[in-house]
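Before I ask anything, let me first share the structure, which is written out below as structure tokens.
As you look at this complex, bear in mind that one protein chain is not there, while each of the others sits in place.
Chain IDs A, B and C follow the sequence of writing; residue 1 opens each chain.
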Amino acid sequence: MSDAAWLNVVLFLPVLGTALLLFVPATRESAIRTLTLVAMAAQLVVTGFLYAAFDPATPGLQFATRLPWIPAWGVTYTIGLDGYNVLLVLLTAFLGPLVVAGAFTAVRRDVKLFYCMVLLIQFAMMGAFVAQDLFLFYLFWEAMMIPMFVIIGIWGGERRIYATFKFVLYTAFGSILMLAAMIWLAWSLATPEGALSFAFTDLYQSRLPLSTQVLLLSAFGLSFAIKVPIVPLHTWLPDAHVEAPTAGSVILAGVLLKMGTYGFMKLGFPLFPDATMVLSPLLIALAVVSIVYGACLALVQDDIKKIIAYSSISHLGYVMLGLVCLDLVGVQGAVVQMVSHGLTAAGLFLMVGMIYERCHTRELAAYGGLAKVLPVYSLFFMLLTLASIGLPTTSGFTGEFMVLLGAGTAGWQQYSQGSSFLLASSAVAVTGVVLGAMYMLRFAQGFLFGGERVPHGPVLDLDLREKAILVAIVAAVFWLGLFPAEPLAKTELAAQEYRQLVTTSRLPGNAP
Amino acid sequence: MAHLLTWIVVLPLVGFVLNGLLGNRFGKSFVTVVGCGLPLAAFAAAMACVLDLIAGGAREPLVHVAYTWAVVGDRTFEVAFWLDRLAAVMVLIVTGVGSLIHIYSTGYMHEDRSYARYFAYLNLFLFFMLLLVLGRSLLVLFVGWEGVGLASYLLIGFWFEDAEKARAGKKAFVTNRIGDAGFLLGMFAVFWALGTLDMDKVNAAYMAGPPPAVAASVVGVLLFIGATGKSAQIPLYVWLPDAMAGPTPVSALIHAATMVTAGVYLVARMSGVYMHAEFASSVVAVIGVATAFFAATIAVVQNDIKKVLAYSTVSQLGLMFVAAGVGAYGVAIFHVYTHAFFKACLFLGAGSVIHALSGEQDIRRMGGLAKRIPVTFVTFAVATAAIAGIPPLAGFFSKDEILWYAFASGKGGSPLLWAVAAATALLTAFYMFRLLWLTFFGRSRMSHEVEHHVHESPLSMTAVLTILAALSAIGGFLALPHWLEMQLPLPPVPDALHHFEWPLLVVSVVIAASGLLGAWYFFGNDAARAQRVHAKGLHRLLSAKYYVDECYERWLGRPLVWVSDRLFLNVGDRMLLDGTLNGLARLAQRGAGVLSRIQTGSLHRYVLFVLAGSAVLLLWSIGRV
Amino acid sequence: MNRHGFSWLDIAVALAPENLLLLGIVAILAVEILAPKPRGALVVAFSALALATVAALVLWAGGVVAEPFPGEFTVEPGASLAKAVVLALTLPVLLLARDEFPQSGPFHVLLLSSLYGVCLMLSADSFLTLFLGLEMLSLPVYVLVLLAFRRPESLEAALKYLVLGGAATATFLLGVSLLYGGTGTMSLAAFTVALSVHDPMATAAVVLVLVAFFLKAAVVPFHAWAPDAYEGATVPVTAYMAVVVKAGVLLAVLRLFGEAPLPGPIVDLVAVLPLLSIVWGNLAAMRQKSFRRMIAYSSIAHAGYLFYALLGDGPGRYEAVVFYVVAYGLMNLLAFAALPRTADDAARDHLDRFRGMFHRNPFGATMLGIAMLSLAGIPPLPGFVAKFLIFKNVMAAGYTTYAVLGLVGSYLGIYFYLRVIQLMFMSPAEGPAEPRTAVRRAVGTCIVCLVPALLLALFPGAVIGRG
Partner (left out) sequence: MDKLQLLLLLALALFAIGLLGVVIRRNLLVMLMCMELMLNAANLSLVTLARQTDTSAGAVLVFLVFVVAAAEIAIAIPIVLLLVRRRHTLDADAYADLKG
């Protein structure tokens, strides 16, 4: 099998898993669980091989498959790995088995439907990352919404209906605008004899007047901003996270949020460079506001899931800052921050799930002194808290440091050219580091230390399964924290291409 | 020999991992062997490296690149270790005093249940501190910088069952983080200006060649903000007194000898930058002297033995920054060196006193201990004399040098600076001897059963005390500033002031003596005179620590929570954003209601719709033609 | 060609689908009259319909062009494909009817004759045939709605449908007469001529004809009859009305407009009302208690999308409408097929009975879920590709604002489709499991609807751009 075919295997393994699941009777829950776990693990193994075989030196697509799909619209089934999505694909594949293993004891009702949904959303997310054709990307982009709608809706908490509809209607609105913008973009690039193309490579050659670029960027941007989420459009996240079952929260925080930032990096800014230049002060301001606003809100939450949800907004604010400051270190930092947040948020949600399974309450005040009662749990919790704060040697530090370094350097660069806006905003962004420490330590403080309060009586510490999951995540966090050289090398060319695309203006008038 | 540098750093890490994972299972003896053995091994390795450095004439630093952390574009971030004279001094202090305190802890923490966890955290601290001291680039230094912040957080909140102690740990970490934010901004400026974070290259760039794009003062001030956080200077000193919640050996190691001096080390290491940053150096000097005097005044009225020492540390750090501020970096490091010895000895002495009095820390309920715990008394007395600046002990030499350069340094030295520093020295002597008299002399004010149990500490503790007392006695004779001169040049002294050197020396001796007499006069023998001091209003202000903590809480803590909770959460999220969304949803539902009510079911209304519709369409389209 | 200007061979071959339908009708009538205990109506109807579909497909594939009645009735590949689509969409309706009208002769005869009307309309060249086809399509449906007379509402529904159908016919005739007056001929070309000429009478004629078709397709403000008619009729008849009648009317409108570009005033006419019906249909559907009434409002919205296709430029329109009709039709039929079987027809589709349906009938709930998602236009299902095709054409023709407004209108509809899924999956309610036999019968119909739709969604390239 040629290498490229293996990427298709990675993509369609979850579909195969779902197909097999349909034949397993709903009553044999353990068979369902193992089958799903095997499918996810297989996907991880193959992705691991592909990641290892990914050559950092060759630009452009690797393991690419190009098949004509809808010739009349110029839509091709093109998938491939490149610097942009190699880490995110690995992250998705890595979180797959963890989500499934994490939900073994959590989900008791309609187990078969649940694992079908988990497999389908894995398929959709993987598809969105590897798709190199705008139409195909959009297909996977919207297809993601439905499994999440079902997961939150069926296995969620009390206000799950409100939360899931809020989530769906929010993202659907963004997608509708994106659909309109997508059609407009494809047709404004149509060659006189009507030949169209949705392939990314062709779209990157698009030459649009500034006004169209701004309009299209705001349409695409709105859809991505809802997914990121960027502050004014974030109110669906806390509800979705609080009401979603553990597995839902982990998928949502671990991978779904990265869809927005990946969208910006792959489709938002490179497609409309001039609009990005014009809107960059606004984008920087929004990114910084997200960092500070998210952190402040996380400081005053009393629901533990909401704390992590709002911290996600703050962490992804860093990613946006990294992407918008257009400094190479910043962009690389943004990619690392995406993966790091994926790991830490997923880990923290899994842990909240584990304690929720034991104590059935998400009230921070109800807990206390867990460090004595659950030593192993508290060790992992402290490690993930430190990663989330961005303590050196953890992936959180690598991400935040490089983003802030990039933003700072770009800030000084622009300061020397007269405008001190980016420098000021990167200074404000640095306060995010402090706020991060405050809300996470407040959380750890109330949770682990102080007087002993464990709702619902004596509880058992982590069992082997839970330990294995958390060891995997903590290992990944420290791998990215201590040895980021190798993954960064893989995303190097993509970051340079991204910067080159966004900084070269593509107005119809001037030279190519 | 250079690869040994990496081993110095890695050994404590191995200790942390072993104690952390296997400690509980293998019992106290295993923990003691690993916990103390590995720091000692690190000390040996450090000694070997330093000897190798000196053998090589101490001109070429030992450099060892462990591995490349990340390569981005043309910029590489390496984890590299660098041993030059400055680093040699620091690494010896850290591993030396560190090991001693590890040995002391075996006695002090013997009955504690989580013995293994304590040593694991202590080793982790050593790992990060060595990373900080030996790192070549600002990045590695920053990793160590935040790492020691973490270790101090874990150790302050070691007895986490007590929420108060855990909160002190959190306060320490957050205050340090505020300093680190400034440090980060400084690093970004350096990185943009010079494209590298390696400190040697940064110093070289500022020393010679065209001035880099970012002014030295900007970098200096930003890095100093980090230093104020870590070395507890105004305004970020508030965490150090609360850090006394941790076990006493921790206070000795972290909050006296090593971590808090990281700020001074940073300024000394970046001397190349500070030399060309008049404004930044003056800021360092001014804040240093202000903190020194401010902390000294508070220390005079403290009644908790550890709090006195904590404020004394803040004050002494202030003096070190005065030296660094006036360009006498060598002298600052010399004071770091001597301070490490006598302050560690004082803290461990206090630990031994607390151990003896089974946990009592309030000096008003002590007294007359000299005869009961003689070894602790002698070592404590020596250390007190050292810190007060009584010649010929170590404190006198380093403090005198600081006072001299505060007065005479060509780079910012001034009589006013000297006067305030001298006043601080006087206060230091006064409150240290006050502590000595109240603890060891006069009537014993201990409660009966505490008095009954008073016993001398075990050998492991007293031995360490004697070593440290000895070092703080003879340590002064090592002409450190001279040895560091080659790397950290001393500031030029204008000729006119040369002749003031000896008179000032005499003045500082007089200050030390008068401090001693003053303390003896007030607290020497009978308690009556001590009461009169309490009466004054000034006393109430000082003992409440100038209400600084309360101000922070009122002007920073509570408004932040108010803004986040009221403004952002309730107004921003709930009313504005969710409000509009739910409003839109209700609007849609009401619209749906209206539309379905139009459908009344009566046939006439339907046909009326058709009539009206076609009429409108006809008129409209014919009108448009 | 004999002296009357038409050849028997042409009639036999070109009119194959219509003849086969006629044969079916005659056969059922013969069985009804002669056989003592009439049965087998379903088998006859199904086979007649299947053969007619095959015949239409053969005519399309063969590219047969014939004019059996010159000037009145022509057969060309486009019309044949349309006929094949409409006939194929009725096959599942027959399968659906196995419960309400087990071997009932009248139902099948009426159905086949209505289909005959549609075939007439799709090949019409002159207003005579078009009028005849339109009426032959509508009259049987009034009776079909009436057939559920065990339920009192069906009477009221039939009445409303009839009265408004009559009004539509009258308006149509008036429009045709004005057109006829203006151009002197009855051929459809007169309509396209009237489109371009700027004299008030011609525009009035065009508007009147358009109003007639708006009434038939239930576009706002002429939609009032649809919700009542859909609720009153039995499930198979509602399915037939929602899918086949609408498809037939829209394909006829398409034939009427041909590939002529729309002049200014007519563009606004054909854009504003459909946009209004998209918004009205999607909003009103939110508050409905009955499933069929909700489907009525949904079909009003979909009529809006279909009329939107007319905004696209010439050749693209036909392909877009046919694709949309197939995708929308199959998914609607899938929804009806997956409805739970209960004795009482009225209560059968009360939305509250959907609560917790997943636990009672997992297969049915999933199929209904897929149908709802596709109707909402969520990828990767066929509904999305169809909607994409239409809005692509509209935007390619330059009406970007209308396209964006249409898309935002379709966004409004997502809520009520997902509400059905929410009721089925997320609001648990106990109840007896669905009887095995009913489920097994539904499986057949569902597969027939689902498989072609999914193939269409996954490989639209095979169909689009080929025509």
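Definition applied: contacts are C-beta pairs under 8 Å (C-beta built on N, C-alpha and C of every residue); 3 or more make two chains touch, one makes a residue touch a chain.
Please read these numbers as outputs of a predicted model, since none were measured by experiment.
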Shown chains that the omitted chain touches within the full complex: B, C
Option from B:Thr338, B:Ser409 or B:Ser596 whose C-beta touches the chain left out: B:Ser596
Touching the absent chain when the full complex is considered, from C:Ala82, C:Ala97, C:Ala157 or C:Ala218: C:Ala157
Which of C:Phe131, C:Phe214, C:Phe257 or C:Trp280 contacts the chain that the document leaves out: C:Phe131
Candidate in contact with the missing chain, chosen from C:Leu178, C:Leu310 or C:Val404: C:Leu178
Chain C residues that touch the omitted chain in the full complex: 126-128, 131-132, 135, 139, 142-143, 146, 149, 152-153, 155-160, 162-163, 166-167, 169-170, 173-174, 176-178, 180-181, 184-186, 227-228, 231-232, 287-289, 293
For chain B, the residues touching the chain missing from this view: 596-597, 599-604, 607-608, 611
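Heads up, the rule we're going with is that only the chains that are shown with their structure count from here on.
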Whole-Å gap separating chain B and chain C, where each centre is the average of the chain's CA atoms: 79
Distance between chain centroids, defined by C-alpha means - chain A, chain C (Å): 43
Chain A-chain B separation of Cα centroids, rounded to whole Å: 37
Sites on chain A touched by chain C in the complex: 26, 68-73, 75, 110, 113, 138-139, 142-143, 145-146, 149-150, 153-154, 160-161, 164-165, 168-169, 172-173, 176-177, 179-180, 183-184, 187, 190
Contact set on chain C toward chain B in their complex: 159-160, 163-164, 167, 171, 198-200, 203-204, 206-208, 210-211, 214-215, 221-222, 224-225, 227-228, 264-266, 268-269, 280, 283-288, 412, 415
Of all residues in chain C, those that touch chain A in their complex: 358, 362, 373, 378-380, 384, 388, 391-392, 395-396, 400, 403-404, 407-408, 410-411, 414-415, 418, 421-422, 425-427, 459-461, 464-465
